[in-house]
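Showing chain A:
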Amino acid sequence: MLREIFLLLLLAGLIFCAVATAVSRRLMRTVIIFMAYSLIMSVVWLLLEAPDLSITEAAVGAGVTGILFYLALRRIHQFDKDAADKENEPGERE
Partner candidate 1 sequence: MLRDLFASDFIHNFPLFAIILCLLCAVISFVLQGGGARRLTYILILIGMALNGSVLLHNLITGERFTYMMGHFPAPWGNEIAAGLLEPAFALLFGVVILCSITAGKNRISTDVRADKQHFYYILVDLAQVAMFALCYTNDIFTGYVFIEICTLASCGLLMIRNAGKPLVAATRYMIFNLIGSGMFLMGITMLYGVTGHLLFPQLQQAAASAWNSGAYHGIMILSIGLTVSGLAIKSGLFPFHFWMPDTYGTATPASSAILSGVISKGYIFLLIKIIYRVYGHSVFMETGIQNVLFLFGIAGMIVGSVSAIRAGTITKMTAFSSAAQIGYIFMGIGMGTREAMIAVFFHICAHAITKPVLFLSGGALIDASGGGRDFASLRGAAHRNPAAGLAFLCGSLSMIGFPIFTGFISKLYFALSAFAFPHKSMLVLLALAVSTILNVIYFMYVSVILYTGRPAPGKRVGVCRQKAFATAVFLLILVNVAIGLHSQPLTGLFELGLDLFLQL
Partner candidate 2 sequence: MRKSFLQKLSAWYKGSYDFTLKTADHMDARMAHEYTGKEHKLREVERKELVFSGVLYNILCVLFCLIFIGVLLWSVLFLPPHGSPDNPAVNEVMERYVAAGMEETGAVNTVAGMILDYRAFDTLGESFVLFTAVCAVTILMNNTKESAADGTPIPMTVKPGIVEYSKDNIVRTVSRFLIPFIFVFGAYVLLNGHLSPGGGFSGGAILGSALILYAMVYGEDRAAAVFSERLIKTVVLISLSFYAIAKSYSFFTGANHLKSIISTGTPGRILSAGLILPLNIAVGIVVCCTMYSFYMYFRRGRIQ
């Protein structure tokens, strides 16, 4: 019975995270919520008796996908920072 309640809680958390990513405006917040989403998902795989999937989802889903999203955002802010640098001191940049 305990397993059912825990699974229900996690599934509610999943739906909450999914809707939160759709709704949130700031991209960094979306990415972090998505990382939490795939962490919850890896625990849900465990409860569904699929341990292979939970390790893979944890390592590949939360791990690498999260890093890729974060790096993509970092690269995008980096371009803005360049554009900003170019405006305020064009002379200094050769």
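The candidates were selected such that all candidates are chains of the complex that A comes from, given by their letters.
Worth pointing out:
The rule we apply is simple: a residue touches a chain if its C-beta (ideal position, glycine included) is under 8 Å from a C-beta of that chain, and two chains touch if they have at least 3 such contacts; residues count from 1.
Since the structure is predicted, the reported quantities are computational estimates derived from the model, not experimental observations.
Within the complex, chain A makes contact with only one of the listed candidates (1 or 2), namely 2. On chain A, the positions that touch candidate 2 within their shared complex are 50-52, 54-56, 58-60, 63-64, 67-68, 71-72, 74-75, 78, 81-82.
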